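A single protein chain has been omitted from the complex, and every remaining protein chain is retained in its original position.
== subunit A ==
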Amino acid sequence: MGKRNHLEHTEGRDQDEKGDEMSTKKPFPSYIKNKLIRSLQYAKLKTQKKNQKKIRRKERDAVEKQAVQLGEAAPPRRVPRTIENTREYDETVARPDDDELLAEDAVDEFSAHFNSEVTPQLLITSSRWCSTMTIKFIAELLRVIPNAHYYKRGSYEIKQIVKYARNRNFTAIIIIHDNRKEPNGMLIISLPDGPTAHFKLSNFVRSKKIKGHGKPTTHLPELILNNFTTRIGHRLGRMLASLFPRQPNFRGRRVVTFHNQRDFIFFRHHRYIFEEKEEASRSSNTNKGSEKKSKKSSKVKMIARLQECGPRFTLKLISLQHGTFDSKYGEYEWVHKADMDTSRRRFFI
């Protein structure tokens, strides 16, 4: 009874207000219990909102156009509020003018790499009994990272591998772990004295699966590190940078990107090219004499084109350990703990 009354009530109101603008008093469609009517109402609401948005955008564009025509400054564009730009205040954000930061950078574990005293030599291995997917992942890594060598894991313990690699002057070890035949963890151990970063690895896409993927050359890649802002992030960025040789071969036009967004580090590998493109000229309609002139005046536009080479994957830091790998007696510089996740707007990298 009550249900029907309520429905009739809303419908009746609807009919009354059909001609009017959308009123704010109208109850949400979620209160309607009949699914058919509810979905109809939803569809109506959605189209209304869409139209309104269209109108608003049109108005805004018109104002902007007018301002440009009049030679005035266009009204400032509004910036949407996102989780990143409303991030909680973080005192650990590294500032480039901080003398202590520079002092630490000059003496930390990666300073030898950044002073070009050592060239990176990587040892890549898997967990014991790894799956074929992990082997494929490692094969992709070997294509991306120069000076990387795959070693079969065998039955060696990580501490033994660390000792072995240290004696052979490797600068880092990467160990890929898997679960359910998918790679799901990455351990990066900087040598000779750490630190050790443990990442969760997800969203791995092989190059083959990327549409229109390119084949990378063997040139040394350029490196882009985005948004490593805090002290932990800075240290992590330096660690990731120390995996790649310092002097990129710009002829190769290869770029490797580590992009941090909300503590997730996205790995991408691209090839880029600058192409000259002539602007569409209207010379076809005019005669030959004017064609010459137009050729002279036609502008050559440079465009950059990007081709992804792959692979893609995402990393999330689980822990950063002081020194080389030691799960039993080791000290941590940073560990992710449950009580850190009390706010969506708090980030650590």
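Basically, contacts are C-beta pairs under 8 Å (C-beta built on N, C-alpha and C of every residue); 3 or more make two chains touch, one makes a residue touch a chain; residues count from 1.
Following the convention adopted for this analysis, contacts and distances are computed from a predicted model.
Asker: Can you pick, from "WD repeat-containing protein 74", "Cytosolic iron-sulfur assembly component 2B", "Centromere protein L" or "Phosphatidylinositol N-acetylglucosaminyltransferase GPI3 subunit", the UniProt name of the chain not shown?
Answerer: For the chain missing from the view, the UniProt record says "WD repeat-containing protein 74".
Asker: Quick one: say which of A:Ser30, A:Gln69 or A:Ser343 touches the chain that got left out.
Answerer: The missing chain is touched by A:Ser343.
Asker: Tell me which of A:Ser30, A:Gln69, A:Thr86 or A:Gln247 is the one touching the absent chain.
Answerer: Spelled out, the listed residue whose C-beta touches the missing chain is A:Thr86.
Asker: For the chain left out of this view, which of A:Val68, A:Leu306 or A:Val335 touches it?
Answerer: A:Val335
Asker: Have a look at A:Arg166, A:Lys200 or A:His322 and name the one touching the chain we're not showing.
Answerer: A:His322
Asker: By the contact definition given up top, give the residues of subunit A that touch the hidden chain.
Answerer: 86, 88-89, 91-92, 98, 100-101, 103-104, 107, 231, 322, 328-337, 339-340, 343-345, 348
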